[in-house]
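For this depiction, one protein chain was excluded, whereas all remaining protein chains were kept in their positions.
Then we have subunit A:
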Amino acid sequence: MKKRTLFKWVNRIVSTVLMVALIAVLVLVVINKASGGEPEVFGYQLKTVLSGSMEPDIQTGSIIAVKPIDGETKYNLKKDDVITFMESEDKLVTHRIIEVSGSGENITYTTKGDNNNAPDTSPVLAENVIAVYEGFTIPYIGYISSFAQSPKGAIAFLIIPGFLMLAYSIFTIWRAIRQLDDQKKISTDATNS
């Protein structure tokens, strides 16, 4: 009896989590599609961190939330701010500002990874700064994310659970049908006798 109550509660919790997650994801996806651009969660962009240049603050394989900035804010960043900037066309880098130089519209930031022993080779133009990191990080999820996006990860995380689910459902259906058959037999036996 106790076991059954426990299971009931766990089942309820799982159902609630599922419903909340479904609704949340649905809402977020709809909002993102409507607004366009980079996907955001409550005004933050999530970034996977796959190298250790900012350890120990940001661990390899974690996810960080960065706040996108625009306009004036880009020119008013200070030393020791951690910024995400476009290093090249398709590469974003998150490093700490160690020096601010220039004035007005010609501000450049010299950046350096906390774990690197030298600053980055080229200073960052203020207009290439995309976001500021404010300290929110979830460790290890980045590994899952990047693994799930690799072919092996897709098989392990998506296809295998799918097959297990399918196999389990077939098994359940087969068992139910057999039970129904058995019951039919019993009932026909009963009527015959």
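Descriptive notes on the structure:
The criterion applied here is as follows: contacts are C-beta pairs under 8 Å (C-beta built on N, C-alpha and C of every residue); 3 or more make two chains touch, one makes a residue touch a chain; residues count from 1.
By definition in this document, contacts and distances are computed from a predicted model.
The protein name that UniProt records for the chain not on display, among "(2Fe-2S) ferredoxin domain-containing protein", "Amyloid fiber anchoring/assembly protein TapA", "RNA polymerase subunit sigma-24" or "Glycine/D-amino acid oxidase-like deaminating enzyme", is "Amyloid fiber anchoring/assembly protein TapA". From the options A:Leu6, A:Val30 or A:Met165, the residue with contact to the chain not on display is A:Met165. Check A:Leu6, A:Val41 or A:Ile155 against the missing chain and you find that the one touching it is A:Val41. Within the set A:Lys78, A:Lys91 or A:Lys152, the residue that contacts the chain not displayed is A:Lys91. For subunit A, the residues touching the chain absent from view are 7, 10-11, 14-15, 17-18, 21-22, 25, 28-29, 38-41, 45-54, 63-64, 84, 87, 90-95, 113, 116-121, 141-142, 144-145, 148-149, 157-158, 161, 164-165, 168-169, 172, 175-176, 179, 183.
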